[in-house]
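One protein chain is absent from this view; the other protein chains keep their places.
What follows is subunit A.
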Amino acid sequence: MKHYISLASLLMIVWLLLSGHYNPLMIGFGVISVALTLWLSFRMNIIDAESHPIHLSGNLVKYWFALAYKIFQANVDVVLRIVGVRPIEPQLIRIPFPEQDDLSKVIYANSVTLTPGSASIEIYPDSVLVHTLSKEGAQALIEGDIANIFPVTSGVKKEETQ
């Protein structure tokens, strides 16, 4: 139920920000479309802890800031490699996932791809195949460069077992 309330308030905020007209008619249209969206997603039964992870929203914001710093560092590194200051040494490595539920697998693989200089190629049940541009990048990923700042997502497991 709390997922539906959070989704409804999120959709309404997005509607108000995107429309920019605050007369009763436009807000009424907004309420109707939010209600329609909620009814459709209730009929399709797609709102759960995986598609709307409110339990880790605070952790996710912290993680995004840490990840933005990593992305900045990786950008500088890749720019230096393109210009020719550092060598290009491609590597293929296989990295185990830090957590085993589907949501954290997706977040981890996307973070690896979002960081320039490393891209996930193939997902295996327990690990991900990563192509990196340099030996140092591969070494850093194996030592847990992204896994160390990864948010704790054990809330999903708890809800499943209850």
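Everything below uses one rule, namely that contacts are C-beta pairs under 8 Å (C-beta built on N, C-alpha and C of every residue); 3 or more make two chains touch, one makes a residue touch a chain; residues count from 1.
Throughout what follows, contacts and distances are computed from a predicted model.
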**Prompt:** Missing chain's UniProt protein name, "Simple sugar transport system ATP-binding protein", "Monovalent cation/H(+) antiporter subunit G", "Carbohydrate ABC transporter permease" or "Acetoin:2,6-dichlorophenolindophenol oxidoreductase subunit alpha"?
**Reply:** "Monovalent cation/H(+) antiporter subunit G"
**Prompt:** Among A:9, A:33, A:51 or A:110, which residue is in contact with the omitted chain in the full complex?
**Reply:** A:110
**Fill in**
Of the candidates A:12, A:47, A:93 or A:147, the residue in contact with the absent chain is A:93
**Request:** Out of A:1, A:25 or A:83, point to the residue that touches the absent chain in the complete complex.
**Result:** A:83
**Item:** In subunit A, positions touching the absent partner
**Value:** 14, 17-18, 20, 71-72, 75, 78-79, 82-84, 88-94, 109-111, 113-122, 129, 131, 133, 135, 138-139, 142
